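A single protein chain has been omitted from the complex, and every remaining protein chain is retained in its original position.
So that you can tell them apart, the chains are marked A, B and C in the order they are listed, and the count of residues begins at 1 in each.
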Amino acid sequence: MSMTAKEYLESLRGLKLNLYLLGERVENWVDNPIIRPSINAVAMTYKLAHEPHHEGLATTDSTLTEKRTNRFNALFESTDDLVKKVKLQRLLGQRTACCFQRCVGMDAINALYSTTYEIDQAHGTEYHHRFREWLKYVQENDLCVSGAMTDVKGDRGAAPSEQADPDLFVHWVERRRDGITVRGAKAHQTGAANAHEMLIMPTLRMREADRDYAVSCAIPTDAQGVTLIYGRQPCDTRKLEEGDIDVGNYNFGGQEVLIILDDVFVPWDRVFMCGEIDFSAMLVERFAAYHRQSYGGCKAGIGDVLIGATASMADYNGIRRAAHVRDKLAEMIHLTETIHACGLACSYEGWRTLAGNYQANTLLANVCKLNVTRFPYELCRLAEDIAGGLLVTIPSEKDFRHPAIGKYIDKYLRGVPEVSTEARYRMLTLIHAMTFGLEAPSYRTESMHGAGSPQAQKIMIERETDMEHKQKLARSIAGIDAREDVLA
Amino acid sequence: MSMTAKEYLESLRGLKLNLYLLGERVENWVDNPIIRPSINAVAMTYKLAHEPHHEGLATTDSTLTEKRTNRFNALFESTDDLVKKVKLQRLLGQRTACCFQRCVGMDAINALYSTTYEIDQAHGTEYHHRFREWLKYVQENDLCVSGAMTDVKGDRGAAPSEQADPDLFVHWVERRRDGITVRGAKAHQTGAANAHEMLIMPTLRMREADRDYAVSCAIPTDAQGVTLIYGRQPCDTRKLEEGDIDVGNYNFGGQEVLIILDDVFVPWDRVFMCGEIDFSAMLVERFAAYHRQSYGGCKAGIGDVLIGATASMADYNGIRRAAHVRDKLAEMIHLTETIHACGLACSYEGWRTLAGNYQANTLLANVCKLNVTRFPYELCRLAEDIAGGLLVTIPSEKDFRHPAIGKYIDKYLRGVPEVSTEARYRMLTLIHAMTFGLEAPSYRTESMHGAGSPQAQKIMIERETDMEHKQKLARSIAGIDAREDVLA
Amino acid sequence: MSMTAKEYLESLRGLKLNLYLLGERVENWVDNPIIRPSINAVAMTYKLAHEPHHEGLATTDSTLTEKRTNRFNALFESTDDLVKKVKLQRLLGQRTACCFQRCVGMDAINALYSTTYEIDQAHGTEYHHRFREWLKYVQENDLCVSGAMTDVKGDRGAAPSEQADPDLFVHWVERRRDGITVRGAKAHQTGAANAHEMLIMPTLRMREADRDYAVSCAIPTDAQGVTLIYGRQPCDTRKLEEGDIDVGNYNFGGQEVLIILDDVFVPWDRVFMCGEIDFSAMLVERFAAYHRQSYGGCKAGIGDVLIGATASMADYNGIRRAAHVRDKLAEMIHLTETIHACGLACSYEGWRTLAGNYQANTLLANVCKLNVTRFPYELCRLAEDIAGGLLVTIPSEKDFRHPAIGKYIDKYLRGVPEVSTEARYRMLTLIHAMTFGLEAPSYRTESMHGAGSPQAQKIMIERETDMEHKQKLARSIAGIDAREDVLA
Partner (left out) sequence: MSMTAKEYLESLRGLKLNLYLLGERVENWVDNPIIRPSINAVAMTYKLAHEPHHEGLATTDSTLTEKRTNRFNALFESTDDLVKKVKLQRLLGQRTACCFQRCVGMDAINALYSTTYEIDQAHGTEYHHRFREWLKYVQENDLCVSGAMTDVKGDRGAAPSEQADPDLFVHWVERRRDGITVRGAKAHQTGAANAHEMLIMPTLRMREADRDYAVSCAIPTDAQGVTLIYGRQPCDTRKLEEGDIDVGNYNFGGQEVLIILDDVFVPWDRVFMCGEIDFSAMLVERFAAYHRQSYGGCKAGIGDVLIGATASMADYNGIRRAAHVRDKLAEMIHLTETIHACGLACSYEGWRTLAGNYQANTLLANVCKLNVTRFPYELCRLAEDIAGGLLVTIPSEKDFRHPAIGKYIDKYLRGVPEVSTEARYRMLTLIHAMTFGLEAPSYRTESMHGAGSPQAQKIMIERETDMEHKQKLARSIAGIDAREDVLA
C-alpha cells in the first residue's frame, strides 16, 4: 500500500499523540498552523512517490515485501541505491527549502538492519528476524518512521551510568517475560510528531556499567507513556499571523521535538538490542555514516533555493551583473556543489555489510558532513550580503497592506521598476526565513549538529585514516625507508 | 543640561511621533513592549554619562557650550577622543548586547561639522555657522540625534535623477524664502523612533543632474509630514509573550525604521547642504569612515557577551576543558580582538580636518569594517557549535512552567548537576537571540551592511592605497628601477 | 607493445631533442641529474602497468587496437574508466610525491577524440579518422604524449590576432599540399622533454579574425624546428650537489618546459584542426574538464605524502598526541579527501560524447579544481606549522657529514631520542621540497594554474549552472510563482 500525501495526512489524524506546544496540549495538531508546514514537508516525500518521472528516485522494489516501496522505508541494496538516496534528498530540499524529516528513519532502518544481523551472529540472538518483520509491517503500511538516537546527555563529561540522574540516557527499567519498560528522553527529534513509529537507539559507545542503556526498539508515537514537547523555532508564531509573506516559506517547515519516555512498555518483538554494549558503537557509527551522507543531499537542495533567491534579489536590486555579485553567486554554487560532490562520492564508494545492505564510505561521509558544518554558514553570509539590509528592516506585511501607509511602502521599497514591491517582499522574507527564521534551524543548526557535531566528524576522520600507510609513503620518498627503484 | 536615563525616557513622551508598528498606529510607543527594549538600549547611553567611573568615556567638555556634554553629541577634538569613542562603544556593547543606536548621530554630527566648513570655504555659504548653532541647541538640551543617510535607492544601477520614480532618493521639491520642502524616504534608520532629531544626509556621490538630491538638514522626528514605519525583526513578537526567557535579551534591543518624508518643510537655519553636489561624496565618505570605525567598538562589545555566553554553555554542558572547545573560544576572542584592534588603530591614527575636529584614518577604518563583515558570522557559527542543537529545539518557557510537563523539562534538559535547568535555558535563549533572534540584526546584518556593504569597503581600500608607491618599492627591489645602495 | 620503465627510459635516448637547460644545450638529458627525477616520475606510469595488482588501474583494453594499453594513452569508455583514472592518479601521486606529467596527454587525447568527431560531423572533414590512426600508432608503440595547450599569450587583454607580435599564439604560417607549417610557443609544458609526441591545441575561444590560430596537430618532440627550454624550479641545482638529503625528494620531480615552434612542418595526417574556430572552445573546455578532474586524483595523492610526512615530524618532535596537532592533521586529511571526493563525483557523474568516449561532469570537475586552487595551500601552511621552523633553518647535509661540526648537529638536532637525527633531517627536507622546493611547483603552483586559473573555474561554474531553475524554485517557495500544492 502506497499512501498519497493526502492519505498520509489523514493517517496522522488516527494517532492519539500526547503533544504539547507553547505550553498547551494540542488535540488537532494536523491542522495547527505552526505544525502543519512540517507535516507538508513530510507529505512531499509521499507525493514524490506518485510522480511518474521521479518514481525511480522516490521508490524502489523491496526484497522484503517484493513490492514497490517508498525509498524512505527501503534498504539500500546497492551503491546505486545510496546515490539515488542523495539525489532524492537534493530534490526534496529544492521542493521544500527545509528539513523533510524522514531521513533519520531511513538511516536508522538501514543501520539497525545490518547491526542486528551482526549482533545475532555474535550473540545468538534473534533481533534481525524481529527487525525484518517490523520493517515489513512498516513498508506494507507505508508508515512514517522517526529515528530517535540523541539522548539529552546531562553532563557531557560523564557516562550514562555516571550521571547524577540515571534517566539522562534512555534505559530499560524493567525486563519482563513479555517485553521491557524504558525510561528517559530523546532530544532534537526531527519530525517525531509527524511519524507513526519511532526507532529508539543508543547514542554512544557503551561500557560494562552502561549495559542497561544499550537498548534499541520500535515504539508507536502514540504509545502509553510517550509525551512529545514541541521545540520553539525562530519566528514560529509568525505562522499564527494573518497573511503569508512575513513567514517566508508559507508551506513548509522543519520540526524538532523533545520526546519523554515515561516507563513505556515495549513487547519483545519490537526490541532490537537489549544490553549488547559491544554493538552500541557499531550502531551509532553506521547510523552516523548514513546520516552524514544524507546532508550531502538535502543541504545542497536547500542551498539551491537560497542561491536562486539570492540571484533573484540581485535581479530585483539591479545588481545582478556586478562583478562582485557574480563572483559571490558562483562561490555559493561552488560550495553547494562541493557538499553534493562529497555526498555522491561517499555513496558511489559504498560497501556491502554482512547483512547485505550497503553503507556509504565512512571516511567520505564524515568529510561530507564536516563541510556541511561550514559551508551553509558561508552561504547564508553571502546571501545576506547580496540581499541587503532590508532583510531585517522591512516592515510587516500588515503595514504593506495598510490603507494609510501601504502606499508609501509600495512606492519606496520597490527595486527595479519591472518587479513589483510585493515580489521583492516575498523574496526578502524567504531569505530571512532561511538565514534567521523558520528554516534557519534546518539550514544552519542542523548542518552543524545533525548527525553529530563537527568534532565527532574530526574524530572519525582521524580514526578512518590509515596514517601508518601515509607515513610509510613519506618515509620511502624521504629515503628513511628504502626508496622505490622505479627501474627495477 | 544632562539628562538621566529616566529623563530621556520621559522626554520621548513629549514627542508626537507618527509611528506605525505591525500595521497599527502606536500612540504610546514608549511603553510598547516591542519598542521599549530599544529605548532602554539608548537610555544606557544616558545612564553611563552619570556613572562617575565612566565619565571620562561617556562625556567630554564641549568647546561649543563650554559644558560637559554626552560624547554622543560631541565633536572629536583629538585622536584621544576617537579612541575614547571606540572604547565607549565596546562598553555599551557589553552592557546591552545589541545596537544602542546613537553612533549614527554622533558620526553624522562630526562629518557635517567638517564638511559644512569646507563647503563654506568653497562656496561662501553659511552652513557651518548654522550647524554649530543647531549643535549647541542639541548639546544644551542633551537630545538624541539620529543620522539619516541611506536612501531606498530603487534600481541600484541608476543615479537618483535617473530613477523611474524621482522620489527614490530624498530631494527638495520646493525652495522658499524661509526654507525648503523635502520628499523621499530613508531606510534602515537605526533608532529613529528613539531620537528627538534626525540629520538628513545624501547617500552617495552626486552628478550635475542630481543637484536636487544633494541635501542635508535637521528635522525633528515628530515634524509635520514625517511618518515612521517600524521594521520587523526576527522573533519580535516574543516580546509580547508572557515570561522573560524565550526572548533571550529581555531588556535591550535594536530598532530599524523606515522614515517617510512627505513634503516636510525645513527652515533655512536647519539646512546644511542644498545643491552643493561637489561635497556630497566628501560628506558620505567622512561619515562612512567614522561609522566604519564605530564597528570596531560596538561589535567587539557585543562579541564579548557572545563569548561569555558560549563559555557559559560549555560550562553548563560539562565540556569547557575539552581541547577543541578551548580552541574555539580562543578563536572567538582572537577575532573579536582583531576587530577592536582595527577600531583602535584607525582612531589613534586619526587626522585633523580643516574645521578642527578629527577623522579616523580612512584606510584603517575601512579595513576595520571589512573584518566586521566577516568575523561576527564566524563567531555566531562557533557559538552555535559549542552551544549545541538545543539552541533551536528547546521548548517554550510556557512548557517549562507548565504544571504537567514542566517537571520533565526540568529533569531532562539539565546539563551538569550544579547548574539549574533555568540558567541553561536562559543562556541558550540569549545565544539564540544573538544568532537567530532579536539581536541577530544588530550583530550580523548590521555588521554586514551598516556603514556600507563589504564591496564599498573594498573600493575604499583600493582608493586609499598608494599602489604606485608599493610598485616602486617592488621595482627597486627587483632591479627594474635602480636598486638601493645600502652602503651609499 | 607495452614498455617497462627501463625500456621507456631507453626509448628516450633515441630522441634527438633540441633541449636547453640553465643556458646550455643538453645532449644526454636522460642522465642529467636535474632532469632525471622528472623522467623517473614518468617512468612510474610505465612501471605500474606491469604491477599485477594495479593492472586494472594502470592499463585497459583498447577498442582501437584490441590490446591491453596503458591508461594514459587510452580512451575513457565508461564512467568506470573515469573513476579508475582518478584512482590511478592518486596512487601515482602517493608513489612520486610530485607531478608525473602524463595526464595532460591523456586528457588531450580524449578531448581531441570527441572534438574531431564533432568537427567532422559539422564540417565534413576527416580529422577524426586521422586522429584514430595516430592514436593507434601511439598505443601500439606505448609512447609518451605531452598535451600542449597553453600559449604564451602576451597581452591578456588582446585576442590572438590583436597581439603586437602575431606569433604570441601558435598559428600556421603556411598551408601546403602536404601539410602545414606552424609557428609560436607553448609555455609551462609539463613533461614535454620526457615525451615522444606532443599534441598541439588552441588555448581559448577563437573569433573569425583568429582563424589561423585554430590549429591542432601532433608533432614529435624532436621534430625539425622544435626547441625546448627547461624551466627553473625552486632549489633545482640542489640536484647537482653531493648527497641525497637536501633535495628532499631525491628520486622524483616535475618538469616544465617552454616549447618553441620555429616554423615546424606537420603533414596533414597529423593535423586535427585547422581553422575551425567554432570548435576551438569545445576542445578547450573538454580538455579543461578532464584536466580539472585529474587534480582530484594526483593532488590527493601528493597530499597523502605530505600528511604522512607531517604526522612523522609530529612523532619525531614528540607532539603527535597534542590536541591541536591531531586537529590539524585531521584537517589536512579532510581537505585532501574533499578534493578526492570531488574528483570521484565528477567521474561517476560523467557523460558519453557523440564519439562514444566519456567526459567528466563539467560542473563538478570545475568545482573539484576550484577547491584544488585553495586546499593544498592550506595543507602546506598546516604542514609548516607542525614541522617547525627548522624547515628553513636546518644546516646542509654537508654540515651534517662534516668531521668537525657534524657531531654538534647530530647531537642538537635530534628530536625524540628513539629517532635518528638523520631521519628527522630527511623528513624535514621532504616537507621543505613540497612546500618551498622542487615539488612545490607540482603541489602549489600547478594546483593554482594547471588546467586554468581559479577565475576560469568560476566562469565555468557560473556558466554550467541553470540559475533560472534555481530562481524558479525560489519563486515558488516564496509564493511569487504559484506555490506547490503538496496535497494535490
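Simple rule for what comes next: a residue touches a chain if its C-beta (ideal position, glycine included) is under 8 Å from a C-beta of that chain, and two chains touch if they have at least 3 such contacts.
What you see is a predicted model; the values in this text were computed from it and never measured.
Shown chains touched by the hidden one, complex as a whole: A, B, C. In the complete complex, the residue from B:E349, B:E378 or B:D410 that touches the missing chain is B:E349.
Residue in contact with the omitted chain (choice from B:R71, B:K186, B:R426 or B:R444): B:R426.
In the complete complex, the hidden chain is touched by one of B:A58, B:L370, B:V392 or B:L413, namely B:L370. Where chain C meets the omitted chain, the residues involved are 20-24, 150, 152, 154-158, 164-165, 167-168, 184-185, 187-188, 227, 229-235, 237-238, 241, 246, 256-258, 260, 262, 317-319, 322, 324, 373-374, 377-378, 380-381, 384-385, 388-399, 401-402, 405, 408-409, 411-417, 432, 436-437, 440-441, 444-446, 448-450, 453-455, 458. One chain is missing from the display, and on chain A it is touched by residues 323-324, 327.
Within the entire complex, the positions of chain B that touch the omitted partner chain are 5-6, 9, 40, 43-44, 47, 83, 94-97, 244-245, 248-252, 304-309, 311-312, 315, 326-327, 329-331, 333-334, 337-338, 340-342, 344-346, 348-349, 363-364, 367-368, 370-371, 423, 426-427, 429-430, 458-459, 461-462, 465, 467, 469-475, 477-480, 483-484, 486-487.
Keep in mind that, in the parts below, only the chains that are shown with their structure count from here on.
Taken as a graph of touching chains, this assembly is complete, with every chain in contact with every other. Measuring from the average of all protein CA coordinates, the nearest chain centre is that of A. Look at where the CA atoms of chain A average out and do the same for chain C: the two points lie 39 Å apart.
In chain B, the residues touching two or more other chains are 324.
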